[in-house]
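Omission of a single protein chain aside, the complex is shown with its protein chains in their original locations.
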Amino acid sequence: MTQAYPPVLKLTRISRSFGKVKAVNNVSLQIDRGEVIGLTGENGAGKSTLLKILAGIERPDEGTMEINGKVANFRSPNDAFKAGVGVVHQEQSLFTNLSVAENIEQQNQSRMGLERFGFQNWKRINADAAAVLKKIGVNLDPKARVGDLSFVDRQMVEIARAVCVEPGGDGTPLIILDEPTAVLEQAEVEVLEREILKLKKFASVIFVSHRLDEVLRICDRVLVMRHGVLTSDRSTEGVTKDELFKAMVDDAPTVSTHARSSRPIELKPAIEVQGLTMKGKFRDISFAAYPGRITALVGTNGSGRGRIMRALFGAEEFDGGTIEVAGKPVHNWSIRKAVAAGLAYVPAERKVEGMIGGYSGTRNIALVHPGEAARGQILRPGKMAETAQSWFDRLDVNPNNIKQPLDQFSGGNQQKVVLAKWLNSSDLKVLMLDHPLRGLDVGVSQAVNAEIRKACDHGTAVILIPDTIEEALEMADEIIVLRDGQLSARHDLSVASDLAIKEIVAEMV
Amino acid sequence: MTENTAQSSAFTAKKASGGDMAFLTKLREFSAWHTVAPPLVFFAMLLVVGVFNSNYLGPLGISIATASAAPILLVALGQSMVLNIGSIDLSNAAISLVGAILLAMTIPAFGVGAMIAVLALLTVIGAINGLILAYTHVPSFALTLGTLGILQTTALVVSGSETIYLSENRELVTTLYSAKLFYIPLTFWMGVVVAVAYWVLLRLTRVGQNMTAVGKNESGAILSAIPTKWVKVIAFAISGFTGGLAGIAIVAQAGSASASGLGSALLLPGIAAALVGGTSISGGLTNPLNVVFGALTVAFVPIAIQAIGFNAAAQSLVYGIFIIAVVTLTTTRTRGLVIK
Amino acid sequence: QAKIEHPEGFNPDEWVIVASVINTTNPYMISNIEGAEAMARATGIDLEIVNSNNSSQTSISSILAILASGKKPIMFVNTVASSDAPPIVDAVKQAGGYVTIWWNKPDEFKPQHIGDNFVAFQKHTGVDSGRCGAQALADALGGKGNVILLPGVQDSTTSKTRVAGFKAEINENYPEITILEERPSNWDPQLGARNAKDLIVKYGDQINGVWSADDGMQIGAMQSFENAGMLDKVKFSSDGLYPKTLEDIISGRGDNAIVGETFHRGYMASAIGLYTAYLAASGQIVPSELEDNKRESFFKLSCVTPANYEQYLQYDEPGAPDAFVERLIETGPWDTEPVPLIGGGVEVLPES
């Protein structure tokens, strides 16, 4: 690191509180040219808030911020953008009704010199966008409608947009990536890592992730936050995961290893599919999920896992094949029938599909299986609160306030409540989860996994779409590998002793 | 229609504290404001008018305000139930007018039986709106605009373009208007009872909970196995039913009914009353009890204008200003709610 | 400037004169207001104008608001719709006031049944108006030709009676006049214009005459025919003799396109109505003792043609309302030219 230049970013005693919560508490740090900084910490530790301050979305209550040696107090995201700070937000922030190019060029049309009259020069916009996409090695049609892209492609658009920043003078751009890998699959993560290393050449990067080995792999330095405080700031050489854990949580989580259920396969499957087919998405999928066992569907994005799951849950029509629940074949299958038959589905897109954000935890939990909390149509507020409270305590949801609207919770805690909603059922036959750990920190992930296993032990069949293959290996009794819509392999882990990740990846692509 | 994600709450929260007008920021932070505003605003208006004419502070004011508010209230209650699931019902005022005509035609012969039959019929009409919405995915605005047209014709044809006058069994309904309990006509009490009922429905039953869920996030509701289609049918059926009650209130007041008579201009006041009552036009948020005061306010504005004695030609102008002022004071400005 | 001697025991300060009109921009309504103002001047009683803004609810609420003022009303109401009459009358009765309803009420809802507070229901008969229009138009066409009709709001009694009168006259006396089509135009000039335009397209120069249920719609219709360059080939007749219409007659617009009108003035209606109510309020008449046609009354309206319009100009002179009130006080509500009482009861529609 040459010191000829001023630091790209210098924070001194930055603080920001929301009401009682001190989201960012007296944080000071410095980032130099070409550095890639990892930032990690529990859900709710304050990472995003800190980044929002850098991005000019939140204003610090106290403290000063210098970018490329200039004191910066951003009044708007545009100021930050002009100063050379580009952000990929944790929640995707694209306009789904506009084109890829428009989204990318959204903020920096200043470069088009037509700004003053505000005219759109489509040729120019599309060309620029195409150039940017090329620069980060993604091939997407700039004219495509973002709403029609898959989750991951949208993520790429976000990154492309962030990379557009052009700080004045000889300043260095600061690219901020808030959990960019959370929604990515193995393959894409590798693409992204290579991309970040390219960014190194002309920019400094802040990279937020809950996956520590990722952080250790690509970052020069790693910062850890806890309860808004910066608890550790050290070079990645010679740091161990455990040390980071310690900095992250008050007591390092006890990594529990899951005793594989030794139940015999002869057991009647909870759900079984034969030759399930959806034109253009997947075809001839056959497998079964057994009570007390976890079946993982792995594959690259677009491999069809998500859709298969949605089809099983009755959320999407399928063209061919049969589904049998508890031995009985189902006819004109629908979500309501599925749930009545004891199926549950935790969608990948938590905020949009998984929960009613405006509703409190209490109501969200009473929504599907109110159990005690409802007599027929009549709700019993007392019982509702009781039920909710017991779940909040059991999953230790934080803040432990059953009345607060769910969309004011951090992702991890939202996921806990979503789980509770389904687990509150008296007899849950099949639990299906699409990327349940997406965006969750280590601690919360442990908690969620524990719940999934508990359900399993109570005789529920679990079908899981994991974020990573490690996750699959850790959790699953059986792994089913999909390659572009077809079943390419299956591994019974209770038999196959040690299975190499490489193998599976090979079967995926 | 609402984007109410955690993220949006973050942004608009910032907006709030970075606020535009100091006192409004205060209002927004005092999140309970929108629950107390509707009554406050109404009584404030009553007080102001009382300054010009003390009679309004007495029973008289109350009885006049409530008497004129009754039909608006009932239409507004139905409307807010539909707004709550994120849709809108442009046909419910027309439903109540058709209802009024049918009642005026049938009550002389069948008395109470007629009321029940008509209410049932209108509930079905509402339900049909809901069914079409649920199964064809036509936006409710366009859909109910179509039914509005059909109902207008129905009103004309059924009434034979005549004014239907209640001769037999007249007092059976008119007493609902003339008979007063604490100076308040029964038609208005009817509205109050319905408001309470709907409040209970929304807060204490699964159907109600599901309705609001659909209004807040339909995708989430669908994937939580909520019977969204039924929810819609029920909401619109309720709108039809309440429209029918409004029809009764109209006949009770006029003792007669006609296609372009009393009740033919209830649509916009109804929606306005719902909004003044703190209902969000984006769905997922309503409080029937406050709609009561929304209706009172909206109905009281023209009375206030007349009572304060503005020049007849200036009344429209003043009316407009009143409406804006009132709503500015009563709108819900919850954190993270995108105002459309 | 007329001045009324109040009888013993009548204290003007206890009373308020109220005139409720459908809106404040239609020339007829404006004239209603002028009549009420004249009455107020003559009686020295305060005046309140109610602007219904075309809404029954507003009309009723506002009237209630005035009743709340504590004074007893002497009221003239030009109802927005027939069904407004009952609630208004009930309210006035409770407030101990006296009301005359003009133009619209349910047929079965009779002053005789309600009592003295509902002094009278008064109107110009629509049938006569329709007949005037028909005669003028048919004669102008030489008894032969095709006409189109622009009625007002479909379920308004006024419009329906006028249409019925027009059709009856044609059927009875003008066998060679054909009615091509009727398109209700809600008393709305623009809708009148639009419908006229569509009918022009539909029938082209088959159309020889146009009858509208009031001058507002006729103004619109004439504009459409002018735009289509047909104004000098087509004849028009209508009801109300609005100032604008008068101009067109005088100027002979479109080769004397307007061939027939009816004459009656808003100020006459409101003055008669209010004066009747005043007489009841001041005990000078006891409504229940009046014969029926003074409780449900028809007042004369005159057929106007380009030949005889001059004789009506006097009634539009400045100060005409006061002059009319003066004569009204001399001759009483039922015998004042040009609008004396000519009959009563419920208007019966001729067979056609």
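Of note:
Residue numbering begins at 1 within each chain, and the chains themselves are lettered A, B and C in the order written.
Definition applied: a contact is a pair of C-beta atoms (placed from the backbone, for glycine too) under 8 Å apart; a residue touches a chain by one contact, two chains touch by 3 or more.
The rule is simple: contacts and distances are computed from a predicted model.
Candidate names were "ABC transporter permease", "NADH-quinone oxidoreductase subunit K", "Disulfide reductase" or "Sarcosine oxidase subunit delta", and the UniProt protein name of the unshown chain is "ABC transporter permease". The shown chains contacted by the absent chain are A, B, C, with contact judged over the whole complex. The residue from B:112, B:138, B:179 or B:196 that touches the chain not shown here is B:138. The chain not shown here is touched by just one of A:63, A:77 or A:371, and that residue is A:77. Remark: the omitted chain is touched by one listed residue; of C:46, C:139, C:226 or C:326 this is C:226. Seen from chain B, the chain kept out of the figure touches residues 1, 3, 5, 7-8, 11-12, 15, 20-21, 24, 28, 86-87, 132-143, 145-154, 156-157, 161, 218-219, 222-223, 232, 268, 271-272, 275-276, 281, 283, 313-324, 327-328, 331, 333, 336, 338-340.
Counting the whole complex, the residues of chain C in touch with the unshown chain are 24-25, 27, 30, 33-34, 154, 181-184, 188-191, 193-195, 197-202, 204, 219-220, 223, 226-227, 242-244, 247.
Counting the whole complex, the residues of chain A in touch with the unshown chain are 56-57, 76-79, 81, 89, 93-98, 102, 106-107, 109, 115, 118-120, 122, 147-148, 151, 314-317, 334-335, 349, 352-353.
Criterion: only the chains that are shown with their structure count from here on.
Taken chain by chain, the contacts run in an open path, each chain touching the next and the two ends left apart.
Per-chain Cα centroids separate chain A from chain B by 42 Å. Rounded to whole angstrom units, the spacing between the C-alpha centres of chain A and chain C is 73. Looking at chain B, no residue sits in touch with two or more other chains. Across the complex, chain C is touched by residues 53, 55-56, 60-61, 64, 67-68, 71-72, 156, 159, 161-163, 165, 167, 177-178, 253-266, 269, 299, 302-307, 309, 312-313, 315-316, 319 of chain B. Across the complex, chain B meets chain A through its residues 2, 4-7, 9-11, 13-14, 18, 203-207, 209-210, 212-213, 216-217, 219-227, 284-285, 336. Across the interface of their complex, chain B is touched by residues 21, 24, 33, 48-51, 53-58, 60-62, 64-66, 68-70, 80-84, 86-87, 90, 104, 106-109, 153-157, 160 of chain C.
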